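This is the structure, below, for whatever I ask next.
All protein chains but one are shown at their positions in the complex.
And now, chain A:
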Amino acid sequence: MKHKALFLVASIFSTLSFAQSDSLVNRLEEVVVTADTKLQVHSVGYKVERLTDSVILKNTESFTNLLRFNTPIYLREYGSGGTSSASFRGTSSSNTAVIWNGININSVNSGQTGFNSLTVTLFDGINVRSGGGSIEYGSGAIGGTIHLNDNLKFTQNKRFKNHTLFSVGSYNTYQGLHKLKFSNKKIVISAGASYNSSNNDYPWLNTDYKNTNGAYSNLALNFSGSFYLNKQSQLNFYTANYRGERFFSGELPNPTTANDKYQDFSNRNLLVYTNKGVAFNHEAKLAYLTQEYRYFADKNSSNFNFGKSKRMLVNYNLKYSFNKIRASITSFSEFENIYGSTDQISEQNRRQFSQSVVYNQNLQQKIAFEAKIRKDFNTDYSVPFTYALGINYKVHSSWFLRVNGSKNYRVPTYNDLYWPGQGNLDLIPEIAAQGELGLGFKNNKFSADLGVFYIATKDKIVWTPNGDEDRPGVWVPINLSEVNNKGAELALSYNGTFHNHKLQFNLNYSYTEAIDASTNKQTIYTPKHLLNFNLSYNYKRFLGFYQQLYNGKVYTTASNSEDFIVPDYAIANAGINFKILHTNANTLQLGVKVNNLFNKYYVIQPRRPMPNRNFNINVNYTF
């Protein structure tokens, strides 16, 4: 009942502040070099939320928690630090695409990204765009996209900045991070390293057990740079390396049986050349990405299952601007060559060419709109023609309306197609058509965005026993279900200063119905209600913050049986930071954070209790 009360308070609060309101929407005005121009320029009509440095630094423990406490995304995690996946608007986790500097990095084998296999503190900006984006980002961009960007900035004067973070937390959790940035008029270099490790053996509330076999450690190294070639052109490069090892914890009633281990390695490289003229802009990209995982069913054994992939990508974009009518037309051409294999699947090669065209125009500074089309050609299956339309209409100085509609797809994964004895070569891509209408408000203190959405997905790929008549008793992926999602999302933000007192508030609430057409019931693991808010108060060198999450009940059976549910839960974190040293050049900040402040028992996945109250002390030094 407590959560209900909290929810009520939150809704009252949100209605009150709705009348006023700030800043989540298209807040990307800074002039920085980013490789993800599509996000920057071609998000007309979409809601894009930006997680700034200060937000990221409040949830450095994991990418999963960062998203859980700051975005309208549902995160499903197999115990803290375990396998984790993300869903937008009631779509499945394979309908969330993760975009690294403009490139979709979902795994070729599984079609997903593990949200505990990414270190995000090294990135300069994380953006979350709700809504379909297959035109820009290809397969899997159905529910929404999550963008990890390195932002490079040329400076008039030579600048050298360092940021060091060190934190110690409960259960022997250690984190170290160092980021440096060098810039002048002609060159920008950014480098970072981060290391995380934890025993992660938190006691399971209400039981005699600990989270056994839950330890993890990972190392990430990022390096990127930009070179000014001449007035028109520049060359940028980005690299990101990650290697992680995790153990998978067990579940009740006997968690001590857990014995598996998972390792993953990724290496991503991107080179971008841009040439900007008065009318013509050229952009050429070259990327090489590798990914590998190793799964040890028995951590003491040297035997493992693996999956790996290599991707080569060539991209050429040409933009022509009709400056008089504030319009532009852009062509995106991309060729991709993918090699993927697992211990079960011999190396398979997929080649793909895609061509998209985007027309963008601004009418009398009031209406911005975009029309986009894309066609893919693929060696494995045919991908349908996709299109999208986005409109932003400035109703009044602070009020705007946004509309978008798109057709998106998800292609079958290598596992779906080639798994021995079970793969299905007759699969076709899942198709989702969707529409969204939003009303927004924005001034220098408040912003608000209320949107309603509808997504109709058909031919969803589902692994089903007896899926193929010729293979009785075998689980086979087939194009089976049809799901219709509808709902509403509300985002609120407030930034206020009264003398030396700064107050900041952000809230996300989403209501989601995702109805399976065959059963007329809510799809499993889709909470109807999802709410989070962050409140922070800053006075001179002191900052205090509070984070709250309410995650509604989810059903785990197709019939929505009340006997098989994951109950709703409300959890909170709080922290205080104090700047010991604060000059123009140097800042030394000490912070303490309490996670699960009220020591609540909760599970996200049945029989896997999540961490009890735990503590973290951190030091941030920028110089």
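A few remarks follow.
Note that in this section a residue touches a chain if its C-beta (ideal position, glycine included) is under 8 Å from a C-beta of that chain, and two chains touch if they have at least 3 such contacts; residues count from 1.
Rule of thumb we're sticking to: contacts and distances are computed from a predicted model.
Missing from the rendering is one chain, named in UniProt as "Cell surface protein" (options: "Acyl carrier protein", "Peptide/nickel/opine uptake family ABC transporter, permease protein", "Pyridoxal 5'-phosphate synthase subunit PdxS" or "Cell surface protein"). Listed residues A:Asn378, A:Thr556, A:Thr587 or A:Thr622: the one in touch with the omitted chain is A:Thr556.
Only one of A:Lys276, A:Arg471 or A:Lys553 touches the chain withheld from this view, namely A:Arg471. Looking at chain A, the residues touching the absent chain are 251-254, 256-257, 296-298, 301, 303-304, 420-422, 464-466, 471-474, 524-525, 556-559, 561, 563-564, 605-607.
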